[in-house]
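These notes concern the structure reproduced below.
With one protein chain removed, the remaining protein chains of the complex are shown where they sit.
Take a look at chain A:
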Amino acid sequence: MAADVYKQKNEDVPNGSLVPPDRQHAERSESPTPGLAQGTEPGAGQEGAMFVHAKSYEDLTGADNQDVIPRSPYQTEGAQDELTKMEEISKDFSELSTQLTGIALDLEEEIRQNEEDKLDLSPQASRRDSVLSGEEEEDVTMETWRMHQKHVFVLSEAGKPVYSRYGSEEALSSTMGVMMALVSFLEAEKNAIRSIHADGYKVVFVRRSPLVLVAVAKTRQSEQEIAQELLYIYYQIVSLLTWTQLNRIFQQKQNYDLRRLLAGSERITNNLIDLMARDPSFLMGAARCLPMPAGIRDAVSSCLQQAKAKSLVFAILLSKNQLVSLVRKKDQFLHPIDLHLLFNLISSSSSFREGEAWTPICLPKFNSSGFFHAHISYLEQNTDLCLVLISTDREDFFTVSDCKRKFQERLKKRGVYHALLEALHTPFYSASQVGIPELRHFIYKSKSSGLFTSPEIDVPYITEEEKERLLGLYQYLHSRAHNSSRPLHNIYYTGPNENLLAWVTSAFELYVCFSPLGTKATALTAVNKLMKWIRKEEDQLFILSPQTY
């Protein structure tokens, strides 16, 4: 079984693997290498994944709903003026790429050579010091970062306002004329991303019939990233109404005022936008795993698995947007986007701390036409442990509520509850535990498990601005690594405040932040050491044995 998966996955590795075939058979090898196939990287689950496989930006390039033509955002053709716009955009992009091409270090090769002790680092380094300089990129420095602004508007195709981030009606009415003109400009294309660059702003449009989503952003996010955020907002709205209902409404009445139906949920969308600027989960398209001893996690998972009911599809235990355990019905996979929407919902209202909530919710990536019913409650009022039980049956409140009770009883009876609470006291580890002096922070995502791990953001990133700036840097590297026209697998960035490294393979993604004192050579050695450390700690950092009903 494992061999089968392995074989199948192996075909996905682009340009073949750098690792000789005989070494590929060593599953969970001691020293992870660049050529690791998906499913064998640190953090890969032993019994398959919990999540649907999600590629970065896949929703932007693929068709989302039935009536839509799949189209790559950068390949749109159409009316002449649109073409000009797109040319503008791609010109913009190619300029950006020229700036960056020099820095595409062949890190993979260097690391491999490094392992084989063949790399003479000093001449290599001097020959390739065309690294990206932070000075040129003022966009990611503190000054501009503080000024960062992003407006988000959602309107119906008839031009009626649905949502505006900064709420005020005036803001809406003053922009509405422009929006209307732009909407008609978009008319020709369904489901395409468009963007306009002006005056240091990017205006990005995403059309998902019957809605049009617009962001006016001063951030240096790529339009792919901004469009991805808009899609999240679209999914957020769908999760409240279902896609089916949303469409039915506008079929019946084209100029329906959707704000009536969404009243009271603006705060959920506001929270989502704020969260996306803070939490790398959205960028990674993965769930952050709360580190804890594997034995405790496994015991918790099995308690959760045993408290089952017929209508239960997913049981999710989380703490502050970090995943503790997830049990799913056999053959049912959750999509990371749906999980993020759940996390956002929970973090957007303190009311879940009181009583037990029972709410209809659509998981748009799972099934955009129907409601699940979510039982949401905290295990105890003063912990951050929140349990979400997703049921197919709205009548099943008491049955599902009983599952929670059984789960808690079992936890206590098996004596794991205390240990679980203990583990929550240290929800993060420190980057210093890795033992690399110049290492400040990193994000490591295992692609096959859809999980990522990341230490606490520590000094010098103390203020919220600093934290967002660091995330902004990761965002930047991520967008470079996933640029659909020119993806880069390895990036080394040097800046005045820190050096960063990105390494994206078919099996994992790694983004590392080093102190500015380090060199590229030390960074390469460090990455190697870091990967070994992650492998060593993987049973704590990840959920290696997920359970099913």
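Just so we're on the same page, a residue touches a chain if its C-beta (ideal position, glycine included) is under 8 Å from a C-beta of that chain, and two chains touch if they have at least 3 such contacts; residues count from 1.
Here is the rule we use: contacts and distances are computed from a predicted model.
Per UniProt, the protein behind the absent chain is "Ras-related protein Rab-17"; the candidates were "Ras-related protein Rab-17", "Adenylyltransferase and sulfurtransferase uba4", "Peptide chain release factor N(5)-glutamine methyltransferase" or "Dynactin subunit 4". For the chain left out of this panel, the touching residue among A:Ser156, A:Ser195, A:Gln221 or A:Ser265 is A:Ser265.
Only one residue from A:Ala37, A:Leu345 or A:Leu541 touches the chain missing from this view: A:Leu345.
Within the complete assembly, A:Ser401 is the residue of A:Ser302, A:Ser401 or A:Ser484 that touches the hidden chain. Considering the complete assembly, chain A touches the hidden chain via residues 240-241, 260-265, 267-268, 345, 348-352, 354-361, 374, 376, 394-399, 401.
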